[in-house]
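Only one protein chain is missing; all other protein chains are in place.
Labels for the chains are A and B, by order of writing; each one numbers its residues from 1.
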Amino acid sequence: MGIVKALKGDTGGQVMLAVLLVVTLVVPVLNLAVPETSFWHVSTYTVTLLGKYLTYALLAVAVDLVWGYLGILSLGHGAFFALGGYAMGMYLMRQIGDRGVYGDPILPDFMVFLNWKELPWFWNGFDMFWFAALMAILVPGVLAYVFGYLAFRSRVTGVYLSIITQALTYALMLAFFRNEMGFGGNNGLTDFKELLGFDLQSDGTRAGLFMASAAALALGYLACRMIVTSRLGRVAVAIRDAESRTRFIGYRVERVKVAIFAFSAMLAGVAGALYVPQVGIINPGEFSPLNSIELVIWVAVGGRATLYGAVVGALMVNYGKSTFTAMFPEAWLFALGALFVLVTLLLPRGIAGWLPARRAG
Amino acid sequence: MILAGMTWWGTAAAGALEEALPGLADRAFPAKQQAVQALAATGDSRALPILEALLAGDLYTREAADPPLVLARPSAAGLRLSDPLTGVDLGEVERATVKKIPLNNALRTALRGGIAALTLSSPDPAVRSRAAKDLMRDPSPESVTALRARLEQEQDAAVRTTLVLAVAVADLRVGTPEARLAAVATLEGSLYPEARNGLTTLIANETDADVKAAAERALTAIDARLTWNARAETLFFGLSLGSVLVLAAIGLAITFGVMGVINMAHGELMMLGAYTTYLVQQALPGWVDYSLFVAIPAAFIVSGLFGIAIERTVIRFLYGRPLETLLATFGISLILQQLVRTTISAQNVAVENPSWMSGSLQINPALALTYNRLYILAFALLVFVALLLILKRTALGLQVRAVSQNRAMARAMGVRSARVDALTFGLGAGIAGVAGVALSQLTNVGPNMGQAYIIDSFMVVVFGGVGNLWGTLIGGMTLGVANKFMEPWAGAVLAKILVLVFIILFIQKRPRGLFPQRGRAADG
Partner (left out) sequence: MGGQVERWQYLNPGKTLAETLDISHTTLLYVEGVTVSFDGFRALNDLSFYVDVGELRCVIGPNGAGKTTMMDVITGKTRPDAGYVFFGQSINLLELDEPRIAQAGIGRKFQKPTVFEQHQVYENLELAMAGDKRVWPTLTARLSGAQRDRIDEVLGIIGLRDHAWRPAGALSHGQKQWLEIGMLLMQDPLLLLVDEPVAGMTHQEMDRTAELLLSLEGKHSVVVVEHDMDFVRSIAKRVTVLHQGSVLAEGSMDEVQHDPRVVEVYLGE
């Protein structure tokens, strides 16, 4: 019922979800059941790549929620993604047990290497999946809540806010690079073995992660649709277009902002948590400001304030990046740079802007 | 004695030298030691190379030949000999035919003292200073005497300071309790490391309670002064970092203040300035000392033109959409980075420092300010003042201020805001280029160098307040100094993080920065 209402009039979203459903059902079959020699076989590499793209798409949806509907251009969503990833990485690290190079049953290799004697307190609990999963959502959410509370309360908006979010992810990057932080420093967390007892290298696990990513994307998308079609969503757009006016009709603007911002950060955290087991590593580079700003362009390419546009943009740009860097590794930054310029200049409404049947505005 | 040597140079003293010289060939160490002291006492400048040769193991004796003492240097056939007094070449011999004069520790000490006493009377003040310092390292009663004697006739103020210090340090080690007490008094507050070392050693070994107490007091005083010097040094480093931040931020402050747009390619425009410096140096090899004077205007023009091009082709279509401008200029920054990578090199390039920028200004023995940082500090202030004058005194400045306060009104008054925008952007970009020249003298020049600055310089602008150059200056300096003062106890990375956190908290209290722009336009 709620789902039907949330998707009413959202042709793009309906098509996107339908395609997603088909792909989610077909790809694992083509990977697991079709013999490798067949033309129809989909390699595990492709499955993992697709799974990775889907987590990016979820991240893009999270960004579109705050940028498209609330007018907050966050240049720090990569940080929430990375935090979710680290939470999952810590769980995977502890699952290694004594199979690490140093064979310590408790301490991850990098701690043995640093001569640490016991597990830092904040690593406790991460041997349990449910705890790690909770943290992957809560840590980004709480950080976004605190940060948003401070920023929105003092009415920091526009480019100010953007740069401050960038500073946030930059500061976290610097912090996570430090060995003393206890997150593996430069090298981050890697050499994972298994997740919930499933071997991370096996085809079945990969397909399962792919399907989980697709499910997360679909659920995240629907949740965001429900928000934007609710009155709260209309208040968000009101804030985006005339923030001060919204205050004068009685809405606590900063609360609306902080709530949606924190929710968006949690989605990003989920995306990060699904990303890490598929790529097998998480390191401080994920916090780099470049990552965060790059994902904004996915949304811009797809079309802001449409949600499905964010999915399309994330998939297209990343597919483009994979093929482009394979063919002309030198030229990727030129292409990315040009993409930024051209999309903002010529395609302000993104690809979704080409499609008809969009409400006036 | 020394006085005499100075007066009848080469005549009366010559005799004394010749008289003492054979003693060096004596088999007994005490005799050799006496000869060394006698030679030193002659004050004859010819004695110095002989003693130095002896210390270096280059002085030999030979049987049945004149002179019996010879200088020997290794050569193809064995050793090449010369007369230590006249320097006359005495031909090559095999090693076995001469015998090296053996040394022991006592003799070495005597030699060093002798050499120092002799150099103390050198006509070159720098040599005398160095000799005084050598003497205090390993003082003997004799060297104290030599130092005192020298002090009485020394005219050069700098050498006198060193001599006073040397006498005191030497007294600490070998003087009577009274002399030690006096020496402690002299050393109180001295910043020379030797003074502090001398006092520390004294405190460890002193038996006389009064002297010990005085020494401890003096040491505390020295440490207090050293702390202050360390603070001054940190302050200097902070101001130096601040000057870089100001240089980086001030161009950004102009474009942001006037046009309300964030130029994310600002760091890359700085990078272009740094690369211009590099290219100018490549084009003018051998002119490193002057190349900066070419590079500064060149960088201003190169970056300025790039800036105008960016404004005309991209930014002008995005006015009123600051977030899009941010993204587009970020794209431009990627393109510029890659451009440098492909056309010049992906590696860092070597930019040379002109000779007049190397070295340092010695404020006192514990505090030296490097010239390159000093020059860049001065340069930043210069750029700041120049910019202030441009904005206050020129027609462009008036128009820029008008547009920044009320774009629509300025346009109605006939200000061609498009032209003003382009020129303002060019000005901001040009200043970024000039900042790049300064940076090339401090850090590595590479394609990524600009990235590190965008966040920092934006923080300066946010902290100082948009649309106010003074805010940028004070904001930059404050952040620079704060950063450097936090570094010792927090570490560089943590200090940076703390500064970021501080700014986030700061804008809670003052969302518009230290020096907010006023008026209705600012209400946004």
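The criterion applied here is as follows: a contact is a pair of C-beta atoms (placed from the backbone, for glycine too) under 8 Å apart; a residue touches a chain by one contact, two chains touch by 3 or more.
Treat the numbers as computed from the prediction; the structure is a model and nothing was measured.
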Residue of A:A238, A:L290 or A:L347 touching the missing chain in the full complex: A:A238
Chain A residues touching the omitted chain (full complex): 227, 230-232, 234-235, 237-238, 241-242, 244-253, 255-256, 259, 360-361
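Basically, only the chains that are shown with their structure count from here on.
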Geometric centre distance via CA averages, chain B-chain A, whole Å: 48
Residues on chain A engaged by chain B in the complex (per definition of touch): 73, 147, 150-151, 153-160, 162-164, 166-168, 170-171, 174-175, 177-178, 289, 293, 296-297, 300, 330-331, 333-334, 336-341, 343-345, 348
Of all residues in chain B, those that touch chain A in their complex: 256, 260-262, 314, 317-318, 321-328, 330-335, 337-339, 341-342, 451, 455, 458-459, 462, 493-494, 496-497, 500-501, 503-505, 507-509, 511, 524
